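Structure incoming, see below.
Just one protein chain is left out here, and the rest sit where they should.
Letters are used for the chains, namely A and B, taken in the order the chains are written, and counting of residues starts over at 1 for each.
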Amino acid sequence: VRVHAITNAAAQVFTANLLLATGATPSLTIAADEVAAFTERAEALLINLGTLDEERRAAIPRAIATARSQRKLWVLDPVFVDASPPRLDFAKLCLTYGPTILRCNAGEFMALAEEDASPDHVRAFARGQGCVVALTGPTDIVSDGERIIAIYNGHPLMTRVTAMGCAATALLAAFSALHDDALEAAAAALLVTGIAGEIAAEQAKGPGSFQPTFLDTLFALDPVTLTARGRHS
Amino acid sequence: VRVHAITNAAAQVFTANLLLATGATPSLTIAADEVAAFTERAEALLINLGTLDEERRAAIPRAIATARSQRKLWVLDPVFVDASPPRLDFAKLCLTYGPTILRCNAGEFMALAEEDASPDHVRAFARGQGCVVALTGPTDIVSDGERIIAIYNGHPLMTRVTAMGCAATALLAAFSALHDDALEAAAAALLVTGIAGEIAAEQAKGPGSFQPTFLDTLFALDPVTLTARGRHS
Partner (left out) sequence: VRVHAITNAAAQVFTANLLLATGATPSLTIAADEVAAFTERAEALLINLGTLDEERRAAIPRAIATARSQRKLWVLDPVFVDASPPRLDFAKLCLTYGPTILRCNAGEFMALAEEDASPDHVRAFARGQGCVVALTGPTDIVSDGERIIAIYNGHPLMTRVTAMGCAATALLAAFSALHDDALEAAAAALLVTGIAGEIAAEQAKGPGSFQPTFLDTLFALDPVTLTARGRHS
């Protein structure tokens, strides 16, 4: 499955390596006059708003327009919208184009939804936006506006490595392209990420060795381990 | 040996680390008004067309012009030209400026040469362009239009790490600056890459640990290992 990722400068390499480790094929260009061609040949599009420079600002609407015209799924990751007013405006504009999945943390959710990140608010926001919301944190909450799934896997060391959440969003995009139900796809991607993070944290000596160990773990992850380790509602 | 690399966002760090591991000195700026100064002080120039944004589009012709005016060798890596029509046009323009070596995979070769990537077609294209063509894949084919060398080293795990091919192209550039015969330099660089990839794949647990292990292996590679492991025509 091909994923075109317009993502931030700190996340590009890890996003590509995570997708490759799971068997997906990434492309990463942010050039405004090329993103349409790359989006057309991909099965899913990832829009991440980190390091939102001029080139990315110009490319993102074109990539989204291509995805929409082909009824292709796309995932929005509004990184740090709680820190930058112009980025918040841009994220709200992106939301009006109807992402399949919105992946964010509690601070970003609060900036977008103007509500705290309780499960009820997540579900209400998902219903209002007509998309799946995947809220990550110590407990992940995924909702499509009706159903709601909580995922308890993960490890604190995951917050000590840059772009872990951004790269996980790429996995959401890849899984969504392989599964008709976006809610289940999002929940499965977060479950896989959390379980791989736990296993890697057990084996790593710190945040440096955690990252290669995480990719090795993802690469080798099997259904039996997933079933045995998974903790979700 | 100094290599100035105008390369894509996913490849910059790994390219720099690969060059440093082999004893070369990288520089990476893509700023249009700086690439002439960095190209002047380098012994070789690498042009990689991944993530071809405005800044890179402006910088690449200036860097090539500097290299040409100083009769300095330069290597072209036309990443993903098979995926983006404007990039293919740009790559064809670059080819008219006479790269010393063209490094590409089969899909990129087919887009540029409009022929399938058979050894005969590789040789014919090299002759027509007046450059060395280094085609990488399960078997690497290198030709200067007359001679042809096949290299059988390598490992499938190399395709599960982003920018492995892009970083290998930087090694071609470094080796070419140290050796008068561009064909032999290109073949030696691909042989070293393939052997280091095999050794690293034997030691790594997956694509995550493969990358640091690959750099450690390159750093420690000795002539005896190269001679014992090398498989080529």
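The rule we apply is simple: a contact is a pair of C-beta atoms (placed from the backbone, for glycine too) under 8 Å apart; a residue touches a chain by one contact, two chains touch by 3 or more.
The structure presented is a predicted model; accordingly, all values stated were derived computationally and were not measured.
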item: Candidate in contact with the missing chain, chosen from A:80, A:109 or A:219; value: A:80
item: Option from A:9, A:58, A:110 or A:150 whose C-beta touches the chain left out; value: A:9
item: Selected from B:27, B:66 or B:162 as touching the chain missing from the view; value: B:27
item: Touch residues of chain B, complete complex, unshown partner; value: 9, 12-13, 16-17, 20-21, 26-34, 37-38, 41, 55, 211-220
item: Absent-chain interface as seen on chain A, which is shown; value: 8-10, 13-14, 50-55, 57, 80, 83-87, 159-163, 204-209, 211-212
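Throughout what follows, only the chains that are shown with their structure count from here on.
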item: Where chain A and chain B are represented by their mean Cα positions, the distance between them in whole Å; value: 32
